[in-house]
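Worksheet: one structure, shown below.
Every protein chain of the complex appears in place save one, which is left out.
After this line comes chain A, so read on.
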Amino acid sequence: MTSIILLSVFGIANLFIGFMKSKRILLPLALLFLLIVFAVNLFSWNDTQSYFNNMLTIDNYAVAFTGIMTLTTLLLLPFSQRYVREGDSNLAEYYSLLLFSLVGAIMMVSYENMLMLFVGIEILSIAMYVVAGSNKKSLRSNEAALKYFLMGAFFTGILLFGIVLIYGATGTFNITEIGAAQIATGGVMNTMFILGLLMLLIGISFKISAAPFHFWTPDVYEGSPTFFTAFMSTVVKTAGVAAFFKLMAAAFAASYAAWFPTMIAITVLTLVVGNIGAVIQTSAKRMLAYSSISHAGYLLMSLVAFNEKSASSILFYSLAYATASITAFGVLMLVSDQKGSDKYEAFNGLGRTNPLLAFAMTVSMLSLAGIPLTAGFFAKFFVFSAVLQESSMLWLVVIAVLLAAVGIYYYFRVVIAMYMQPAENYEKIQVSGVASFTLIFISVLTILLGIAPALVSDIL
């Protein structure tokens, strides 16, 4: 709760500090704010509290995901250096919007009442609609914002409709009570309930860009400024999946049989669309967009596994995916800013001009591909072992394994470009000190988690 209040206050404070002439203070200040939130959040560990007549519950689940999302934002901010350098007049607003959307994200992982879920999603999304179009002079950015907004509003409507139908069927918004209501009726459910459940599934699937509700993702991710794309594909996705699992575990555990077929279809489709879609891209940014769809698929795998290992595997996967993605988008941002292209060819020769960038990018690609020595390997490992608790789900793991091998193909195209393809001109890419430090930090973290995953995997 303290983190929500602090973030809101800091967000507003940031807006006012933006009136000052010097923009240089904004980045350090925003980093400081996030550090404070990160630290304060940890104090709620093992101290479960309910707020506002059970609207929000801050439990370990919420604290863990809040920690990951705050850390992700913290690590992402250093890559906004371009805005700082160019003296972008809206810098303070960007930071504030990110802080506000983090508030929404935290509500999404700590709600106890479906209305709070809705409010959280809206706080998060509206900030995202704005930042997607923040590059006002770019046609693609405007298109992204419009597309994201129209689709987002439409699916939010579906989500809300679902919430209302569930309310109609059970008479409550509280997720624990919804769960209890089904047990009371012996699992018997009426059409209104099923319809509501289905709409909820569709609404949230849109938010985490699961297929077949993913069509907006590549366009929006590609059109938005890369800095915000990184935020969307990490924090928004983590919040979405964590909210999804919390909802299913608390409210719909009893009706598992009813939603399992739908979810498994969505999962498989997401895996296939994400991985196959990524293969045919020529732009690294668009590839990363599809790769984020495929990772939503892996995250959904542990959701459909739906057992005691699901929560911790989602947590670990989110962390591994988010850290690797920040590097991926961060390096992409640095490279494409200087070379004016986000195609694979833009990475050519990076291994020679910027060994550090190339190394960090390699670690991140290996992690996204799930190769041992990186966090991504254990992330996939925990997901697969969660799924294999039920040996009847072996087929799902086989599909995922095959698609993971496909994933290696497109991630390694970047690695190959960096180390093996000759470049037209070997021009060193300018990286700020704080960005370099962040890249080193993430690489070390990724390798550390790849060697000692127990640091995080056992906490939930």
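Note that in this section contacts are C-beta pairs under 8 Å (C-beta built on N, C-alpha and C of every residue); 3 or more make two chains touch, one makes a residue touch a chain; residues count from 1.
Everything that follows uses one rule, which is that contacts and distances are computed from a predicted model.
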item: Which of "Sarcosine oxidase subunit delta", "NADH-quinone oxidoreductase subunit M", "Manganese/zinc/iron transport system permease protein" or "Predicted Zn-dependent peptidase" matches, in UniProt, the chain that is not displayed; value: "NADH-quinone oxidoreductase subunit M"
item: Residue of A:20, A:416 or A:440 in touch with the missing chain, whole complex considered; value: A:416
item: Candidate in contact with the missing chain, chosen from A:142, A:262 or A:385; value: A:385
item: Hidden partner chain, touching residue among A:74, A:366, A:414 or A:445; value: A:366
item: Contacts of chain A with the absent chain, listed as residue ranges; value: 366, 371-373, 377, 381, 384-385, 388-389, 391, 394, 397-398, 401-402, 404-405, 408-409, 412, 416, 419-421, 452-454, 457-458
